[in-house]
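Taken from a larger complex, these chains appear in their original positions, while the remainder are omitted.
Chains: A and B, in written order; residue numbering restarts at 1 for each.
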Amino acid sequence: MRVPTGVAGFDEIVEGGLPSGRLTVVSGPPGSGKTTFTAQFVAEGLRRNEPSMYVTMHETQRQLVEDMSRYSFGFETLARSEQFHFAHLADSSGALNGNGATKPSVSTLTNKLVALANSRDVERLVVDSTMLLRHMFGTDEGVTRFVNALRSVDATTLLVSEMTDPTAYADEHYLAHGVVFFHNYLEGDGMHRGVQVLKMRGTAIDADIRPIEFTDAGLSVDGERTAVA
Amino acid sequence: MRVPTGVAGFDEIVEGGLPSGRLTVVSGPPGSGKTTFTAQFVAEGLRRNEPSMYVTMHETQRQLVEDMSRYSFGFETLARSEQFHFAHLADSSGALNGNGATKPSVSTLTNKLVALANSRDVERLVVDSTMLLRHMFGTDEGVTRFVNALRSVDATTLLVSEMTDPTAYADEHYLAHGVVFFHNYLEGDGMHRGVQVLKMRGTAIDADIRPIEFTDAGLSVDGERTAVA
């Protein structure tokens, strides 16, 4: 019941992978690796022929593929698989999948997404991101209800959450089954990147920050070392 | 008049257990042990054949049992006891036990819960959590009134409170009879977890932070050492 992410060094620190069928939140500053992490997660599913869905308000499929092209984990090829489903929840005028003047109903959008994921028997789901959900729904309460519903989806789900308030955890961090944080920290010779599994129910984890790098093959976690930041 | 929690090393630092019939608040960051602590508290009651109730907006009984299955304190078996009562206050659309459009009346929900607990002669009660109560009631004042009413329940009660504002104590910390904080702190070689009994009326306690670990048997407090954090 563990779902391997395919990110080098990561699965080892979470007993083999993410908890099956559960929601994990991914947070961190801009450029810290959130999107790459979610793309590798989906790629690993497609490699195993699992129906996998990527729902984003941030970019088109073409842009995501382009962004991942510099890595060798083969996102472009895998994305052509029949098992890959992509939904882009924004149209080109900048309105977020709905008439800018009328806000989408939380229930409607939630039900649509849950139904969509369940109908395709999706096993892996990525939702990007809470920041744009906040703009779409207009209230924190709408976002919390959406996150709550996301937990009832059968798929193993990653939700990208930007820390719009860096001083406090948001509701989704408390609602999710797992929480993974990406960090930038200053040590000795310069800026370093790290990843921290803050929470993962039903899994033996520590909350240490481990060095992580962008390599040609994608993200790579050094499970042996700990950042003393 | 002490109610043992069953958490190794914890009862020793509170003169044998939680104060009987009183309300204790449990706070801490995501993944710090709040849910496991409350589950062990309920398990200990069921082991002693005491009627015990778990009221949560966070998960279903199945999910809670699954999450606790990795520990050996036997939650799955104990949860089948007749003495175990579980109430999940959310439906699958993400609305929190009520039509999303109409907020539940504080009085109605409060009265229902108090009546429910008292009618079953419940001796141990867990309520999870204030964050979702805030969404349900929509005002801090509603939450405070609910917490006030919770104090009149006969059972020994644990209330899970997420620190949505980490810079200030919330009303429930002042209203409760006891306050237990879970911490993550950085020391030497990495991140450590700790537990602190900040407040417990009528009990000789110090407010030191003691190391706590997740073991195969559940949480375990090292009462001998103090974290110098």
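Everything below uses one rule, namely that a residue touches a chain if its C-beta (ideal position, glycine included) is under 8 Å from a C-beta of that chain, and two chains touch if they have at least 3 such contacts.
This structure is a prediction, so every number in the text was calculated from the model and none was measured.
K.L.:
Given 2 chains in view, how many copies does the entire assembly contain?
P.N.:
6
Basically, only the chains that are shown with their structure count from here on.
K.L.:
Using only the C-alpha atoms, find the rotation that maps chain A onto chain B and quote its angle between 0 and 180 degrees, to the nearest 5.
P.N.:
An angle of 60 degrees brings one copy onto the other.
K.L.:
Taking the mean of the CA coordinates per chain, how far is chain A from chain B in Å?
P.N.:
Taking the average C-alpha coordinate of chain A and of chain B, the gap between them is 29 Å.
K.L.:
Can you check the complex and tell me which residues of chain A touch chain B?
P.N.:
On the chain A side, the touching residues are 106-107, 110-111, 141, 144-149, 152, 167-169, 171, 173-177, 179, 196, 198-209, 226, 228-229.
K.L.:
Mind pulling up the chain B residues that touch chain A in the complex?
P.N.:
Residues in contact with chain A: 29-32, 35, 58, 66-70, 90, 92-96, 100, 129, 131-132, 135, 138, 162-167, 184, 186, 189-191, 193, 214.
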